[in-house]
Structure formats: C-alpha cells, structure tokens
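Read the structure below first, then the notes.
Every protein chain of the complex appears in place save one, which is left out.
For reference, chains read A and B in written order, and residue numbers begin at 1 within each chain.
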Amino acid sequence: MNKTLLGYVPEQSPIYVVHPFVKLFFMLVVSLFPIVIYAPEWNALIMLVIILLMWYSRVDMKTLKIYVPVAISMGTIILISYTVLGGNHPEFRLLVRFAGINFYWERIRDGLVVYFRILPMIFTMVFFLSTSRERDVIVAMRFVKIPFVVTYVFAMALRSAGLVLEDFFIIRQAEQARGFDTTGKSLWYKIRKYIMYMIPLFALSLRRAEEFTNALVARGYAFTGEAARVKRPDYVLTHYTFKTLDMSLTAAISAIFLIILILRYGYGYFTLDTSVFISWLSRVL
Amino acid sequence: MSSIIHIKDFTWRYISADKPAVKNINLTIDEGKFVGVIGQNGAGKTSLAYAIDGLIPGQYHGVKEGEVNVLGTEVEQFHKGMLQQVVGMVFADPEAQFTAMTVEDELVFGMENLGMSIPEIKERLEWVCTLTDMTPLLAKPPYEISGGQKQRVALAAVLAMTPRVMILDEPTSMLDPYSRKRVFDVLGKLKHENKMTVIVIEHSLENLIPLADEMILMSHGELIRHQETHEFFQDIDFLLANGVYPPETPLFFHELRKRGYYKGPIPVTNEEAIKVFPCKTGG
Partner (left out) sequence: MQGSTSGKELTAAQIWSVEKGEKRSVNVIHIVITALLIGIGFVVGAFGSISFPLGFGVNFFWTGIAVQQVGSIWFGMWGVIAGAIFPFFSNAISGTPFYVSLAYIPANFVQGFLPAWAFRFFKADPRLKTGRDYLILLGAMIVSSAFGALWSPLVVLKGFGLLTTDSVPMFIWGWFGGNVVAGLVFNFILLKALSPVVIKTAAFVKKWWA
C-alpha cells in the first residue's frame, strides 16, 4: 500500500499511470465546474463520476465515511441558512409555514442548488487527497516550475504535520500517565486541557526548528547568497514522464471545461431554468 | 600530511549564557585523520563541532573570539552554503535530520544543493547506496524506517556530497547496539577506503577506539588532551578524573598495572589485548 495524503492506495492502483500534474490539474479545474453549473442533476453526475474514479483507482471507499458527517452538517447548515434564517419574502412562493417559520420554494430550491454545488467540490478535493502521495504533490508543483523554496516549505510542512501529530500523542500519553484524564469532564475542562498540549507542542516545534535548520544548512542549503543561486536539477522529476496519456487527459479536462463554459454562457445550459430536476421538484412541491 | 582544520585561540559564548561554551581552543587536525572527541555532557564538544561546520556563528547568536580555519580559510569567510561542501555534519537525532518525503529524496537533496547534474547525482547515489546499504530503503518514507536506518540515511546523505571532512556528533546515541555497529562499519569503510578526515563525537568508545587515529578530551569548555589514540589511553587515571570511562579492555589492564600484575603499554582493543598473552599452540 502507498500512503496518500488521506489514507492508502494499493501499489497496483491504475492511478499511478497518471502523472501527478494531471491529478493536480484535475482537482483545480474540476473544482471550477460546480461554480458555473447550477443544475443539481449535473453536479450530482460530477459527484458520481468522481466516486467511480475513486473506485477505479482502488481507493478505500471507507475514506468517504469520514465525510458523511461533514456532508450532513453542511446540508443542515445550508438548510437552516436558507429556511430558518431565510427571512420573510412575500415575493417568494410559500410552501408551508411551520412553527412560525416560512418555507419558501425559492429558498428550498436555492439551498438544494448550493448543496449540490458544494458536494462535488468536496468530492474533488477528497479524490485528490486520497490518490496523491506527498511526493506526487511536490512533483506536480515542481513540474509547473513553482520555486523550489515554495515546494520545499510545503514538503516540510507536511512532514512537520506528521511530527506534530506524533508529538501530540506522546504528550497526551505523558499527561495521562500523570493522571490528567478528561474522560467525563466538562467541555470547558476539555478546552483548557488543550492548553496543556499546545504549550509543549509549540516548545517541541521550536526546538525542532533549530535541529531542522542545522540539518538543512549541513546539507548545503541556503536561502540567500551564492549557494541559493545555484541551478538545482530536479532529480525527483526524472522518475516521472509526462506521457501522451497525460497530455490527452489534460487536454480532455480542459476541453470539457471549455465546452461547459460555452454551453453555460453561450447557450444557457446548466442553469436553473433548464434543470430537469428543478422543474420536476417545482411541480411536485 | 597537511592540516585541514586549524583552530587558534577560539572562544565562544552563547548570547544567553554567562560562561563560554568553549574557551581558548587551539587545535590542528591533519587531512585523512580519524579523530575521536570525548568528554562529559556540557564539555563543549558539540559547540566545537558546530564551529568547524560554520553553524557557529552562522546559526547562533553569541560572542566569538579567535579563528576557526578550514582549508586555510576562516569559516566566516565562506559564502553561505559553501563551507558545507567541504565539511559535512551528521547530528545525534536521526528524526530531526530527515526533511524529505523519501529516503532517495533525502540522499539527493544535498547534491541538488550543490548543483550537480542528473548523471552525476545518479552515479553518486549508486555509490553511497552501496557503501551504506541503502538501496532497499530508497522508496521508503521517513516514518517507515527505524532509528538506525534513519541515521544511516543521514550519514549517506552527507557522504553523497563527498565532503573532505565529516563530523558526526554522537551519531549512535539513540541507536541500539546492532545499529550502532552498522554505523561504525560505514565509518570504517570511510577510513580505510576513502581516506576521509572524520571527526566523531562519541560516548560509545568500544566502537570508536579501533578506528580513531587521535583522541581529543574536552572538559568544561577546554581542550585538555589531544593525543594519538594509544598514547591517549595510557593515562587512565586522568581520563577517569575527567569523567571519561574507557572500555573494559584498557580499564582491565589499567587495574592489572595498578596492582603490579602488568607492566606493558595498555592495549586499547581486544585484538591488542589478546596479543599480550603468549600464543598457545595445540598438540
């Protein structure tokens, strides 16, 4: 198994055939689709395609379970925002009035539309995180010639996030060994406990900063001066070739986006007016 | 043999400290020598190592007096990043030295900093992997390898830059005995095959002594003894008085000498000790 930013992917996964840049490009461009597509059925289709891609890539689909509470809470927030906090609008079509709250058709419709626009954006991000190893992201960034210092900071940040998590568990065990346990305690107590974690975490990270710096300097890395102007070979890129398949996929993603833009702004597709689902829902309600 | 490191009247006080970490250090190390540096904690060993590698005063606030010269040039005169092409350093904590996402990236990082070409990097990578037995680990991320493996990676990463001087600051303090031996096996290869100048700060003397040409003893920030290894371990009482506990072999022969059972020079390794006793042939 190979560890990705969110979980694991088997070593035999077809996703490795694709250059890391294509995965990054997919995430950046496909995340834009729901911004221009309002019709819920089309956004639902995007979600389905992404789920199928995840399944095809042999991602552990249990990863999606993590985001079920997120999807539910987001849906709830949107529903509340568009109904309970939707205000009074006599110009809208009132569906029902319940417990003093007006439920308008336009608000329900808009809430659904927003929800179905957000979900594919989340799914696109989840797909990217669960199919990309840390190195893939760095390779993608180096491929598009993002300056080395930026990619290196990113790599170090990922590395330090892992170290901070390890430190957190060690500190928690140390605190528990000293009888500091929050089981059954109040929320305020639990909040205060995090101070007991935050201070050692910061202190450990400060010490680590000095050690990391010494290690970097010892390897000849310099941020300023003559050594910083040395042209770095991108050795990591030698392991990845941008093949015809990658070019085709990049072109296909770009073409699809272009077509969506033309259909949307040239011919009025993907709007609420042309949405089959919205029309059906309007008749039903 | 020409000197590669020359330190003259060097004193360093960290900005937040009242006393100097090292004072009045005068030291010359010839090229190709394997030097062991020992002493109690807080003796100034690490500060001395940092001074040779340019981390002092480059990365630390403090007050410096005297000179630290490498290849005839004061360390402060080197441009940023240039001294480290000559002097490589391996630190005690393997966890803190791993900044890349895979072993291979870690090994290549230093060479990329030097601006080496891809073919050169590939060649050097192959060489260092063979030397340190790293090949099976290349694709692994840092969290999947043991502490001993990480330390060998750190060693390999610095070796790949082929510095003329290697400094190792307690490289095996966090390792188990087997991993410790493996690190010293690599150092042994460096000594015998590559004739590199190696300076090792260590508390584990059993592995250090067989390799060291010279030994340095530091105490309370001062360099109090610098001798060829055999000579260094002839005055065991002095070492004990300064908080250094030699390995069992020289300690044993020291005890024998104190009690009058032995009068010869103190052997420093088991192989030398065995030669002290007359050879028994079978039959």
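The definition used in the following text is that a residue touches a chain if its C-beta (ideal position, glycine included) is under 8 Å from a C-beta of that chain, and two chains touch if they have at least 3 such contacts.
None of these values were measured; they are calculated from a predicted model.
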Missing-chain contact among A:165, A:247 or A:285 belongs to A:165
Looking at A:17, A:48, A:61 or A:80, which residue reaches the missing chain? A:80
Tell me which residue among A:13, A:43, A:124 or A:250 touches the hidden chain in the full complex. A:124
Which parts of subunit B face the unshown chain closely enough to count as touching? 15-18, 57-64
List every residue of subunit A that touches the chain not included in the displayed model. 6, 27-28, 31-32, 35, 67, 70-71, 73-74, 77-78, 80-82, 85-87, 107, 110, 114, 117-118, 121-122, 124-126, 129, 149, 152-154, 156-165, 168, 191-192, 194-195, 198-199, 201-203, 205-206, 208-210, 212-213, 216-217, 221-224
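The criterion applied here is as follows: only the chains that are shown with their structure count from here on.
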With chain centres taken as the means of their Cα atoms, state the distance from subunit A to subunit B in Å. 46
Spell out the residues on subunit A that touch subunit B in their complex, using ranges where they run on. 3, 133-135, 138, 155-156, 158-159, 162-163, 208, 210-222, 224-228, 230-236, 238
Tell me, which parts of subunit B touch subunit A in their complex? 50, 53-55, 58-59, 79-82, 84-85, 88-91, 93, 95-102, 105, 108-118, 121, 141-143, 154, 157-158, 161
